[in-house]
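The other protein chains are all here in position, but one chain of the complex has been omitted.
Now for chain A:
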Amino acid sequence: MKDIAIVAFTQSRHSAEENGLSETEMLLPLITGVKEQVGVSRFDFTCSGSNDYLLGAPFSFVSALDAVGAWPPISESHVEMDGAWALYEAWVKMQYADIETALVYGFGKPSQGSLREILARGYDPYYLAPLGIDAVSMAALQARAYLARSGAKEGDLTAIAARSRAAGRDNPFALSLDDPAADAPYDVAPLRVHDVAPEADGAAVVVLATGDKVAEISARTGLTPAWIRGIDHRADPHSPGVRDLSVSPSARLAGQKAGAAGVEVAELHVQYSHEELILREALDLGDDVVVNPSGGPLAANPMMAAGLIRIGEAAARIHRGENRRTLGHATSGPCLQQNLVAVLEA
């Protein structure tokens, strides 16, 4: 296994409203900035994560490549998923190919359509999609199953939303959201409006390096490299009716394979409050583990970037010398169906 490190991370100031920028315009300053930061203008490999349905245009990710500068031709790939899976592809590519640097990014602008209906297009076309069920309703089914099994109360969910929003107010990239209102209405019960991550437009960029490039770039940036000590992703069956929604076996397995034990901080891709409780249990995170000090997606949920941002935030804490062992998590699919865990060390 090659030692691979995250040597740079940057993200946009996420917006809950359409800000008039195209995806490419949103990405350009981030990629330009990270190139200057690391002192590399041509990467050995480039991989991105996004979803064409957010824009409603096939191959919309191709135009975003304009922000990278793809001439002369570059080695490039794309995943139709959150940028966290683009990072995984880049990590795999670096393991077997003779390359030392990789540029990874994820981006999305849900403000242009109906996100909860767009996400439903990913459901199976025989049994789920024809029903017209939306993503929040799907999550609410899981929340009910978890509350019934664990004995947790709706107030426990509100506490997670409150803590996340308070942390987000200290994060210049997240949204500034008020504390949950005491009489906040349900979105889809048992999830109240603050239990659903606020949709945001945004993007994130990560630079991976290996070999001599790690020391070279770190010397230039002055940041401690965040070594990827373990990374793994797993999937549960797609259909919500064939699995116990109150637990996440795929997150548990990914956590074990990636070596989640002993982390100080975990950045979890929590798009609904109850998911934090299921993930804490699955990843066996004790009370001493700080979860989502950035506020997490409950404070800003830029689609297709929010998972990559979790890994980026976990890395940034090591870059700044604040922690020595952190965890970044990303999820995809209905009801925490797929989970990716990366364990990072100074």
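The rule is short, and it goes like this: contacts are C-beta pairs under 8 Å (C-beta built on N, C-alpha and C of every residue); 3 or more make two chains touch, one makes a residue touch a chain; residues count from 1.
Note that in this section contacts and distances are computed from a predicted model.
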Out of "ChsH2 C-terminal OB-fold domain-containing protein", "Protease HtpX homolog", "Tripartite tricarboxylate transporter TctB family protein" or "Predicted heme/steroid binding protein", which one is the UniProt protein name for the chain not included here? "ChsH2 C-terminal OB-fold domain-containing protein"
Using the touch definition up top, pick the residue from A:5, A:245, A:309 or A:344 that touches the left-out chain. A:245
Identified contact with the non-displayed chain, of A:47, A:120, A:207 or A:336: A:120
Only one of A:145, A:175 or A:318 touches the unshown chain, namely A:145
Which residue numbers on chain A touch the omitted chain? 18, 53, 56-57, 112, 116-117, 120, 125-128, 130-134, 137-145, 148, 185-186, 188-191, 237, 239-243, 245
